[in-house]
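A protein chain is absent from this complex, but the other protein chains hold their places.
Chains here go by letter, A and B, matching the order in which they are written, and residues are numbered from 1 within each.
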Amino acid sequence: MATKTNPGRFFEDYKVGQVIAHAVPRTVAEGERALYHALYPARHALYSSDAFAADCGLDGSPLDDLIAFHVVFGKTVPDVSLNAVANLGYGEGRWLLPVYPGDTLRSVSEVIGLKQNSNGKSGVVYVRTRGLNQNDEVVLEYVRWVMVRKRDLDAPAPETVLPELRKVVPAEDLVIPEGLSFEEYDFTQAGEPHRWGDYEIGEKIDHVDGVTIEEAEHMLATRLWQNTAKVHFDATFREDGKRLIYGGHIISMARALSFNGLANAQMIVALNGGAHANPCFAGDTVKAWSEVLDKAETDAPGIGAIRLRLVAVKQGAAPFALKGEDGKYAPEVLLDLDYWALMPL
Amino acid sequence: MATKTNPGRFFEDYKVGQVIAHAVPRTVAEGERALYHALYPARHALYSSDAFAADCGLDGSPLDDLIAFHVVFGKTVPDVSLNAVANLGYGEGRWLLPVYPGDTLRSVSEVIGLKQNSNGKSGVVYVRTRGLNQNDEVVLEYVRWVMVRKRDLDAPAPETVLPELRKVVPAEDLVIPEGLSFEEYDFTQAGEPHRWGDYEIGEKIDHVDGVTIEEAEHMLATRLWQNTAKVHFDATFREDGKRLIYGGHIISMARALSFNGLANAQMIVALNGGAHANPCFAGDTVKAWSEVLDKAETDAPGIGAIRLRLVAVKQGAAPFALKGEDGKYAPEVLLDLDYWALMPL
Partner (left out) sequence: MATKTNPGRFFEDYKVGQVIAHAVPRTVAEGERALYHALYPARHALYSSDAFAADCGLDGSPLDDLIAFHVVFGKTVPDVSLNAVANLGYGEGRWLLPVYPGDTLRSVSEVIGLKQNSNGKSGVVYVRTRGLNQNDEVVLEYVRWVMVRKRDLDAPAPETVLPELRKVVPAEDLVIPEGLSFEEYDFTQAGEPHRWGDYEIGEKIDHVDGVTIEEAEHMLATRLWQNTAKVHFDATFREDGKRLIYGGHIISMARALSFNGLANAQMIVALNGGAHANPCFAGDTVKAWSEVLDKAETDAPGIGAIRLRLVAVKQGAAPFALKGEDGKYAPEVLLDLDYWALMPL
C-alpha cells in the first residue's frame, strides 16, 4: 500500500530526452473568457468581441493568448515544479494557433537540458512544453527552466546538457493566425489611434493604471489554470504565513494594464524571455510600463510585429524602474517580460 | 513621440452635438451570466432559467438587464468619466431589446448638454448613451450627467445648454420585449405569490437580507464590465488608501436583494433617475428597501408595470432611511434609484 499522493519529481528523476505527458486535459470555453475579463482589466478588442475578430478575418474571438499559456503551463506544475526552488526563466515561446471556446487543451513536455548545481542539492531542469488541442495540433510551445531539489543528495550528477536557446524568437519565425488581417482594422473600436508606425524602438510607455492584489483573486486565477502549487493557496505553508502569488497572475495583470498605451498590440505571438524578479503578495499594488525593443514587418495584410519589454512593478517603484547599478532588479520590480505582439500597420 | 496613454477628456473637450463612439466592443455570454449570479444574489426567474423564459414567450433567458447596463456604461468611462469629479445623475433610461448570450455590445454617446460651474474649474456634461448590439439595434439608452474637471482653467466657458429631461419615463413609452407574456406565469417557480395587483402605491418593503462587501468581489464585477476608473482598483490612488466601490455594484446588489419581496418585478424596463448618495467601501454591509411609486397597465398579455424606488443602505441605517430634515440623504444611504419593472398581473 504505497503512498497514493503525488510526491512530484526530483532532480534525479529527469533524463534528457524524457517526454512527460501532463495530466488532466481541459476544455476551455466562454466561462474561462468571462473569468479572465473579471480577473484582469483585459480589453484588447480581438479577445473581447466576436464582431471585431470577424472583421479581422478570424472565425470569432479566440480566448486570450495568456489563457492558453496559463492552461498549458498549469498542467506542467505537478510534473515539473512541485519540488522546484525557483522558476528561472522562459524562452523560445511561440503561439502557433488561436484557442477558441470549446477547445480542449493538454500539455506535453520534453526534458531538453539538465545541470546539477555545484552545491549538489539541486539542479536546473530545462523543458520544452507544447500545448495541444483536441485535434493534436500544437497551439503553443515554450521552454522553461526551473531549479529542482534532489530527493537523494547522493544521487550522481547527470551529464550536463545545456540547450542552445535563442535569446529572441526571430521575426521570420513568428506564426500569424491564418486569415488574420488588419487591413480593415477599426482603431476607434480598438480604443487607441496609435499604429505600428507610431512606435519607436527605445520608446517607453508608463501604463499609468494600478491594481491592488487580493488573495481571493489570485487564487481564483491560479485554480482556474489548475495550477496546484501549494505555496499559492495554503497560508500555513510558508513560515511567514503569506501566500506567494503565481507569477502568471502578474503577467496577465501587467499585460492587461498595458492596454493603456498599447491597445493595438493585439496578439501575443512569441515569448522571448521572462523573469519573475521579486515575489508579489496580496495587498501589493501592481503597475506596469513597457519599452519598445524592436519592430519587424510581416507578410500578413496590414500587420506589423512589435517586440516589447513589459515590466510589472509594485508601489514605491521609481518611474520606469528596472535594475540598479549592481545589475540586479530593483526590489519593486515584479516581472520583466520580453514578447512579440502583432499590431496594425 | 506623444504620450500614448489615454488622458481622458476634460470639460472643454466636449461640444454639444458631439458623438463619441466608445471603444472595445464586447461579446457577452454564459460566462458573464454565471459571474453575475456569483457576484449578486440574483434570482429573478426570467434571468435564471431558459425554461421559465421560454414559458414567458422569449427565445431563452436573456442576460440580466443590469448586465446590459453595466457593459454599456463601462465603455463610456474612458471617454466620459476619467476626469469626473462626480457622477451626478441618470435619467430617461430605457431597455429596448433583451441581450442574449453571444450578443456583442458597443456604446455610443452624444453630448446633449454643458454647463460650466461658477467656480470656473469644472462643469457638468450631459450625455445620452446608447448601447448597440451586433446588428446595430439599440438595446439600451440612458442619459447621464457628470461633473468634469477643466484641463485649462482659462478655457472659455461654453454656451450653457441644459437638456430637457423628463423626470419619469411615461408608462406608454416603456418598451416590452416582443413576444413577452405573463399569462402562463408560474408564481411558484418565480418564488413569490405577489402579483401586480397586490402592490399599492406608497407601499414600502424592507428586503431584509444583507451582504457584506468584499474588495475582490467589487473589483471582479467592475472589471467584468471593463470599467477602468482607477479609484475602484488602486488602493494607492486615494489618500485614505480606500478603493471606492463602483456605484453600479451597489445598484446590482440592491436590485438582487430586492428579490425578497419583489421576486415578480422581473424585468427592468426604464431608469427614471438615480443618485449614488454616499460612497461605499469594502466591509460595509448593504441592505435594501423599496417603495412603490406608481403602477401602470400595459398592452402586453398579463403584464403590468410597476415604478419602484430602490434604496440601498449600509449598516446602522434606520428603517426605511432616506433623507434627513435638511433634505439631504442620511449618511447610511448609498443609493436612491427610480425605475420601472414589468410584473405579472
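Just so we're on the same page, contacts are C-beta pairs under 8 Å (C-beta built on N, C-alpha and C of every residue); 3 or more make two chains touch, one makes a residue touch a chain.
Note that the coordinates shown come from a computational prediction; the quantities given were computed from them, not determined experimentally.
K.L.:
Tell me which residue among A:R9, A:R243 or A:R307 touches the hidden chain in the full complex.
P.N.:
Looking across A:R9, A:R243 or A:R307, the contact with the absent chain belongs to A:R243.
K.L.:
Which listed residue, B:G261, B:G274 or B:G304, touches the chain dropped from view?
P.N.:
With B:G261, B:G274 or B:G304 as choices, the missing chain is touched by B:G261.
K.L.:
Return the single residue from B:E12, B:E32 or B:E141 that touches the missing chain.
P.N.:
B:E32
K.L.:
Have a look at A:P41, A:P62 or A:P78 and name the one touching the chain we're not showing.
P.N.:
Missing-chain contact among the listed residues: A:P78.
K.L.:
Using the document's definition of touch, tell me which of B:V211, B:A254, B:M267 or B:A305 contacts the absent chain.
P.N.:
If we include the chain that is not displayed, B:V211 is the one touching it.
K.L.:
What residue numbers in chain B mark contact with the hidden partner chain?
P.N.:
So the residues of chain B touching the missing chain come out as 29-35, 37-41, 43, 45, 48-52, 61, 188-192, 194, 198-200, 203, 205-212, 214-217, 220, 260-263, 283, 285, 315.
K.L.:
Which parts of chain A face the unshown chain closely enough to count as touching?
P.N.:
Those residues of chain A that touch the unshown chain are 1, 3-6, 21, 23-27, 29-32, 34-35, 78, 101-102, 104, 106, 134, 214-217, 219-221, 223-224, 226, 228, 230, 233-237, 243.
Please note the rule applied: only the chains that are shown with their structure count from here on.
K.L.:
Using just the Cα atoms, superpose chain A onto chain B and tell me the rotation angle to the nearest 5°.
P.N.:
My answer is 120 degrees for the C-alpha fit.
K.L.:
Between chain A and chain B, tell me the centre distance in angstrom, where each centre is the average of that chain's C-alpha atoms.
P.N.:
Chain A and chain B have C-alpha centres separated by 36 Å.
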